[in-house]
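Every protein chain of the complex appears in place save one, which is left out.
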Amino acid sequence: MNKNSSNTMALAPNTSNKRETVCIFGTGDFGRALGQKMIQSGYPVVYGSRSTQISNLIPKDAEVLGHAEAAQKAAVIIIAIQRQHYNFLTTLAEVLHGKVLVDISNNLKLNQYPESNAEYLAQLLPGSKVVKGFNTVSAWALQSGTLDASRQVFICGDDVEAKQMVMNIVRGLGLTPVDKGSLLAAQEIENYPLQLFPMWKFPIFLSLGLGLFFFFYSLALDVIHTYIYENNNFSFFIAITVPNRVFPAMALTLFGLVYLPGIFAAIIQLYRGTKYRRFPDWLDRWMLARKQLGLIALAFASLHAVFTLVTPLRAFSSWRTSRQIISQALSNETVTLDHTNAWLSDSYLAMGMLGFFLFVLLGITSLPSVSNSVNWREFRFVQSKLGYLALILCTAHAMIYGGKWFLNPSAYKWYLPDIYMLSLVVPCAVLVVKFVLIFPCVDKHLTRIRQGWERKPRYSE
Amino acid sequence: MNKNSSNTMALAPNTSNKRETVCIFGTGDFGRALGQKMIQSGYPVVYGSRSTQISNLIPKDAEVLGHAEAAQKAAVIIIAIQRQHYNFLTTLAEVLHGKVLVDISNNLKLNQYPESNAEYLAQLLPGSKVVKGFNTVSAWALQSGTLDASRQVFICGDDVEAKQMVMNIVRGLGLTPVDKGSLLAAQEIENYPLQLFPMWKFPIFLSLGLGLFFFFYSLALDVIHTYIYENNNFSFFIAITVPNRVFPAMALTLFGLVYLPGIFAAIIQLYRGTKYRRFPDWLDRWMLARKQLGLIALAFASLHAVFTLVTPLRAFSSWRTSRQIISQALSNETVTLDHTNAWLSDSYLAMGMLGFFLFVLLGITSLPSVSNSVNWREFRFVQSKLGYLALILCTAHAMIYGGKWFLNPSAYKWYLPDIYMLSLVVPCAVLVVKFVLIFPCVDKHLTRIRQGWERKPRYSE
Partner (left out) sequence: MNKNSSNTMALAPNTSNKRETVCIFGTGDFGRALGQKMIQSGYPVVYGSRSTQISNLIPKDAEVLGHAEAAQKAAVIIIAIQRQHYNFLTTLAEVLHGKVLVDISNNLKLNQYPESNAEYLAQLLPGSKVVKGFNTVSAWALQSGTLDASRQVFICGDDVEAKQMVMNIVRGLGLTPVDKGSLLAAQEIENYPLQLFPMWKFPIFLSLGLGLFFFFYSLALDVIHTYIYENNNFSFFIAITVPNRVFPAMALTLFGLVYLPGIFAAIIQLYRGTKYRRFPDWLDRWMLARKQLGLIALAFASLHAVFTLVTPLRAFSSWRTSRQIISQALSNETVTLDHTNAWLSDSYLAMGMLGFFLFVLLGITSLPSVSNSVNWREFRFVQSKLGYLALILCTAHAMIYGGKWFLNPSAYKWYLPDIYMLSLVVPCAVLVVKFVLIFPCVDKHLTRIRQGWERKPRYSE
């Protein structure tokens, strides 16, 4: 402990002999881990157990007593036993009267019981002060001391002083308590550690499906078609060329899908003439997934950027350059600069880069700490104004890139449009409808609907 | 509500029948939106209104009563009416005595009234407990449920328990209350939602002005001069070449402007011989804008990096390469490597990349969550030591890049210096003066001035 004290200081504050005794009911894994951490942080720990003999697993320096005796030694009692054994605690109701009981239990699935474990405990022992906490911390992390992830411990409870006592213990362990309010929040806190990116599921499955479609579409047109009709085996295109056709198509389509629900919402509101009716469920869910869709679009845009920049390093690319230059040299023709081509090439590159730059800015503002430091007006400005500007630039980037092939019949292999045309469908639709929506007459009407207070005075009684 | 419960859980915690009734005075837009959100989160809502008939806009499940009856039903009353109608509330003073009044009003401009609306309300109803809150939340966001931006609700008030009650409601709505202290903070909270990046205005206007100057300067020398004197129409340079001369010039100049006020401050302190006098106003403002200037400089540096890396993909670039290689091939000369050139090329690229890398590190440490997790000493170390190192590397990058043309008269088109020379003025000035300032004799004197406690003991009585 001495040698690495400077390193672990932030994790384990200096031991002090003033800490008050904490009682832990239950000698299961989490009870042991928490007890060990508390002893390391200077808290005297006493375990309450039916048998006082299984002491080899209990941390050294901890006392093991019967439940009643243990409870009498401390003001705060950690209830490290499972919910189905809670009713046993009613036999100790008298000893536990006035004590602070910390419910640290977790369930196996979301909303397993009608009420949260902590509320159930509070009903069983109305004389005790129940506080929910510590359930979001991992036993393994407590034990190994490697709290790389969040140090936040969510706390809730109806008694302010009891909550304060538990929050002081949390701080004493080197963790950060976060007050989540009354015991009503216990259900949410118990559900919290069970979820695995709930907001990301729909966007990720959507991206996967879309990605697979684009991949096989591009594979068919860029590799298989070339192999069949031009007899060129470009199977190595699977590594870079095909992905780099899928990535921008994904990025552009998903970016369009971020703004599409807003367009739908505006049309629904215009049609209904009011904002005081709920949107259909699918639209609500879609709007809640916009941030995630946008971040996935940004990920694909980043991959597209890197896969494009790496082009000159590819063996294929240097082969193509050599072949082209040598054929020019052998044909003895004068190499002249095609100004139209130079304009097109430079302007689609510039638009792509500027659009990507704004897209990255949008991504940065969606970092929690950044979006917390701007107000609603600023957030809307960035996400809406800059977001549409980025969408316009990226759409223009794709249009100019593909412009020269657009009317060229040879670009339609198997009579199918190229992948870049498919990727333009959603963003173009969004931009066209948005363009109509910002017409002064439409916009004024929509603004009036959205800001009830403009149509009639807010104090309308 | 059932289908997407797993998705929206974080937004709308499970409904519970234990929530206490909340009363809302006023049936304007924000009052309705807030009431709807509260009903969704399980709070019984009763509206207080002069006429109890305009119920079609009021959320279903909400009761509408006269003001006095409504107020009697709840301990917390949301005052969703405009400041100019507050004096009407004095007629209800008796009913409102001891109640918690939540002022949610906003003004139309900064510091519109001498005192904040919440303080005015507290003066009118001295028997009630006024809490300021909810004004930073958007009605539209509440209603659509898409709180992508901050979930933080700033709260202030003089009565701790009243504040606690309001904070519990905030948490019940799935939002995060932030305690801003006593009612004195109401003015700041009321101003908060009105501002639009106040700290960014000066840096952005400065950058715009500087950027336009550099753009036309580069346009004149790189496009127009070439067109007139070399008869080459390089108008497509506007897309990439000209911006990529403007971006680095902007980045370097703004980066220098970040450190210039610190230089001025040191000189002023050395001249005055004390730090106990305020700097002139312009210097104070400039120092407050350093972070923003630095981030804009970083944005331009990033654009410069991407616009440079894209070079080999340009049609112009492949044309130039072809022409050069073919002319070499036709002239049958042996292609030898110019070692000096290779050194120069590699070292200016390496310095640029390392400087940019350090610059990005600086940018990351200025993210709110990162800068909150380092102490003052660490922040100073990164921003000052690493910052100057980055400035030195970037300045050297520009100098070596342009070095070969520096003394070449043909580089001075129209007798004007090239843009890279202009961009070196500010950073070189900063570095030269800084170099003088870190001379031991000067530095020692300055440190003594800055750390009063070194010249005389801190407890100097």
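We just call them A and B in the order they show up, numbering each chain from 1.
Rule of thumb we're sticking to: a contact is a pair of C-beta atoms (placed from the backbone, for glycine too) under 8 Å apart; a residue touches a chain by one contact, two chains touch by 3 or more.
Bear in mind that the values here come from a model prediction, so they are computed numbers and not experimental data.
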Where B:T21, B:Q112, B:S235 or B:T308 are the choices, the one touching the absent chain is B:T308
Quick one: which of B:V160, B:L208, B:L270 or B:V436 touches the chain that's been left out?
B:V160
Can you tell me which of B:M353, B:V425 or B:V442 touches the chain that was removed from the display?
B:M353
On subunit B, the omitted chain is touched by residues 110-111, 160, 180-182, 184-185, 187-188, 191, 195, 198-199, 201-202, 265, 275-276, 279, 281, 284-285, 287-291, 305, 308-309, 311-312, 321, 324-325, 328-329, 335, 337-339, 341-347, 349-350, 353-354, 356-357, 361, 366-381, 383, 450-453, 457-461
Residues belonging to subunit A that touch the chain removed from view
3-4, 6-11, 13-14, 16, 18-19, 26-32, 49-51, 54, 57, 80-82, 85, 136-141, 143-146, 148-150, 152, 164, 167-168, 171-172, 192-197, 233, 235-237, 239-241, 243, 299, 302-303, 306-307, 309-310, 312-316, 318-319, 321-323, 325-326, 329-330, 367-370, 372
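As a convention for this text, only the chains that are shown with their structure count from here on.
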Based only on mean CA positions, could you tell me how far subunit A sits from subunit B in angstrom?
22
